[in-house]
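Yeah, one chain of the complex is gone here, protein chain that is, but the others are all in their spots.
Lettered A, B and C in written order, each chain numbered from 1.
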């Protein structure tokens, strides 16, 4: 109801932006808004706070852009009537992650703007480490900011560079030299669709093709959904330009550096959809693999392996395969408890976890159960679920986590609570086991993460504290999140 | 937007009512509205069209009832503010099934009415076979009808009987003598909560207890969700009365007849939540069992058993257990595609199935896959999914259905399409196999259904055409659904 | 937001129903929903709480009625999309008055019901004195009530009578013999449109014609708005039947009795639109006349006559004409302060009256002002307005009220506060003058009221306490309004 209320101030920037981006250019001139809508649907798990679509017509008046944005899920924000009015054969779309605080319609993307060479539509996933510094610099030359998102900083750099250079992609390249942090960008100019990915390759971005249309998307699952074929990933540091002449990538503009690459391991562990494939590695396979590693490294005698839905299921299957212990289903999830569940004010004994999950007594009664989850954050939910399994008759409950313990903040876009809220902070595994009441507890070893990602260089700083980019000397996270 | 628009007419009655009911009486005087809300949440799968809650205060002014109803899901209809205004320690709730046509707010339940002895709140699941006849009879004595639901017919019979007899439950008993068909009722009078179930026991109804409160609910999963313990099922033909003195059930009032019992097998196959237990039989177990039977009766060599989510998963697990073939996950379901997905008007190539399901290539590529689903209705979706598995590289696709083919209409509450829309109507299994493009296809045998329900008498008329009650001589279904 | 929340109970009936009704039958088969919509727009001043339209097709399947109702103004409840789905050449519409308390969607009209002879759509303006008694009688023969409006009682009587008699209009006539109080009815049966008015003629009802369509409406202004010509008024006690054969009125069925006639004077004073004409008397003329009487009976020397907008303007003009003192405008009304103005919670010094009215300093500064209003109810608003005139520089403020003081409750449909809230209750005119701070104060004499209404018999019970029907022995008003 009060989604328009915006707190706006220099100390309010939201740093972390888990989002999904999508872009498409149809050379045959077909309207693309509904295809973007379908694509955003497939990326909805990357952001449920707000979404938006901007389209333009490459054969129409230059710089004419239609845009619609709003708070909520795609099917709340976009009605058939709205989509019908979004005419154009080139477009970008965006879904944005929900966090408490400065979540406002003003910050919804894509950002659409007029600048010296016409209009730009820009959708962005990731988080800049040096955004506050860049903002201040821009302000000292007369810039004004109307949102609190990094995308506006990026847009300014492109707009300013554009005055000096002959093409948008060169302006993007010039801007990228100043941006530090994680970003995957999809940019629409009147006659071009541009994709770019930071040199570390933190966040994914892939290229697809359907008939006479090229697509850019955060995950390959969006290509599947719209019936497009996968072409290749945009490479870390690469800028690709899609025009009527096809897809181009100028090596000299790019900031590629294989030594820098550092894919976000959290995409594999939790964030991405299992049917997506990043840089050649299937997310589903990565999770199965994590389960197999757990079975190798932390075996235990038991009757049943179960996953905490949905994200624990694939690792549970991997554990079952490797260990030979039966895979089963222990939980029924209430699929109607969504983003919008609001606890009544009337005092009542019902707990949020029970609303979401019931245990299948039939399945676990009398059994020794291995319960696989993808993470323990605060520990409270894990404790409740272990208790529910015991209430349902489980003789033993062995917890296996398909990731190492969270120990460090993320500056590149993942929303990890502050250290004092992390159960693993300052506690041994045995202490955590006692808190959640399990018979045994093991985490995935940090040494297993690289293999999960197929051997590609990863960023696992949230687990090991090794940041690919120097984190801000002042704790910007603390500074900006209060 | 147009949910209030009601088509009302003598030929418009909607016959089939798959619904969920919930009632609670808290002897200690606590407000029950939010507990009903949680209970309805757990029953939401039984009806997503509309819902409602009516509460009263057993110590307040007699006949004061607060009611709130609306179109949509529980968390759309009920806000914390609305719940807060619903004061009372006795109440009933209802969720209603969504079908095309006469779905209007007027038909939402519970029905709340003033009658000779005060007020009644009534929630009803099931379908009367003789409702049109009873309506006409009532109209000839001056009754007026403001909805098109059977519940209004039931309410009238109770109200009229009440003039003659000293208690509400006796009025319910008198009314039940005239009602033919399927009904599970929860009724709230100023000082009593009453539950009743038709003599056939088509639809479930169970009793729970939490501290000083008794609960009536369509399924045991609602008891779990609110943290109540299961007491027992209301028996077919039984009337239970819950007052401050506890729970009572007068044998003489009841219409019990073990020879009549005919539980709806469709509750086990599809409708109920797997964590519910009906008359001693776990729904999850029933489905696992169906999968095992399929493995016994229709074995095939393969590498992988997968379920079509969500309802095919349990049977797939049963098949895997029995056959020894690996259980796996082949599909990723988009959990954001809900009740409200509306296809854009812009022509686009995207199909509804692709929006909802993607295949995990990684999981099925190169494999011989057994795909378990709970039903084939029109066949089109099955054909698409089989095709998606093949596109993803599956070498063979063997389809197993954990129910027999649908062949007959249901007059008791299950929404089965008309015969000409049923793929099994007039086709052999081999013909169906060809249509859906599977390498092999088998259905569960009709002789396995009774065992699925633990040996209790069942109604499987939609499969075998054997109706426990004579179906209407005129095809009322056809007559009323146009 | 919470419009669906209904308090329902035997002690909750809302007695007073100021409403507007509209009916139309187009013999040429054109859709009438949008004409009803326009008609209700013209009657919106009679009720802003809820509205509804029900239509049917006289050549379609008998008994098929489409209905749409909702809380709010016509242009909030009816969108072009909704109207487009309301097909039919016969229909009724209703607007309902807003009062605090039991204002719920359930009580919106028209009431649409199935009964022994098909369907009825019923719209009702007025209030029955014996509704509670009739309800109890009906309940003792098995009736159930789902609303708290009198219309349901009327509908039952028609439905029950219809079993005995061959036509709907005879059933209406039989029902009318039992109804005591104020009612103007518009009833739609599958092939007939019926209008009826109680023998006292409390509430207006007129007949219009446009091409091949007949119209029934509460006020003639609705005829003007839709471009229909006025035919005549439905007479007190009359029942008119409109069919394809034209308009009929069976003398024997009617309950006409010239000695009983008692038109509500409040319609002339306040409720009706000035461009309406009732039983031959123009409301505008009646108000001009009231102003003239005030000038004759309570003259005062002054420079300017002004009306409190809107309802005081006509009487002010009459006063100016009769007295020769200049007519002027003293107030600017904020036309954006409507039904929905909600006072903010932040403490603030702004008053509700100032939001609605500003004084034109220019117009009143230094002048002796006669301020005409149509009533003083609680007196607080009058005091504020007198103060504002003085603040703006008025040298003297003489208040003239174009009605006598309110002293008695109304049982027939007018919403008058309880006696302890009426400033005139137990106070002399001089005492009231002091409270509101005027230099002089006069009310219209009770003896002038009959002349205002053109000499026709009136009900002025709210002023003189002479009730045309014996008021209920128990104070039903108090009993039911708590």
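Throughout what follows, a residue touches a chain if its C-beta (ideal position, glycine included) is under 8 Å from a C-beta of that chain, and two chains touch if they have at least 3 such contacts.
In this text, all values refer to a predicted model and were calculated from it rather than measured experimentally.
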Neighbouring displayed chains - absent chain, whole complex: A, C
Hidden-chain contact residue, picked from the options A:96, A:160 or A:287: A:160
Which residue of A:21, A:65, A:194 or A:330 touches the chain not shown here: A:65
Residue touching the undisplayed chain, where the options are A:145, A:230, A:270 or A:467: A:145
Candidate in contact with the missing chain, chosen from C:313, C:375 or C:442: C:313
Residue ranges of subunit A at the interface with the undisplayed chain: 1-2, 4-12, 61-70, 79, 81-82, 85-86, 105, 111-116, 118-120, 135, 139-146, 152, 155-156, 159-160, 162-163
Hidden partner interface residues of subunit C, rising order: 31, 33-35, 37-38, 41-42, 44-45, 48, 73-76, 78-81, 83-84, 210, 221, 224-227, 273-275, 277, 282, 284-285, 310, 313-314, 317, 321, 326-329, 332, 334-338, 340-346, 348-351, 354-355, 358-363
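The criterion applied here is as follows: only the chains that are shown with their structure count from here on.
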Graph class of chain-chain contacts, one of line, ring, star, complete, other: line
Chain occupying the middle, per Cα centroid: B
Centre-to-centre distance between subunit C and subunit A (centres being mean Cα positions), rounded to whole Å: 59
Junction residues of subunit A, two or more chains touched: none
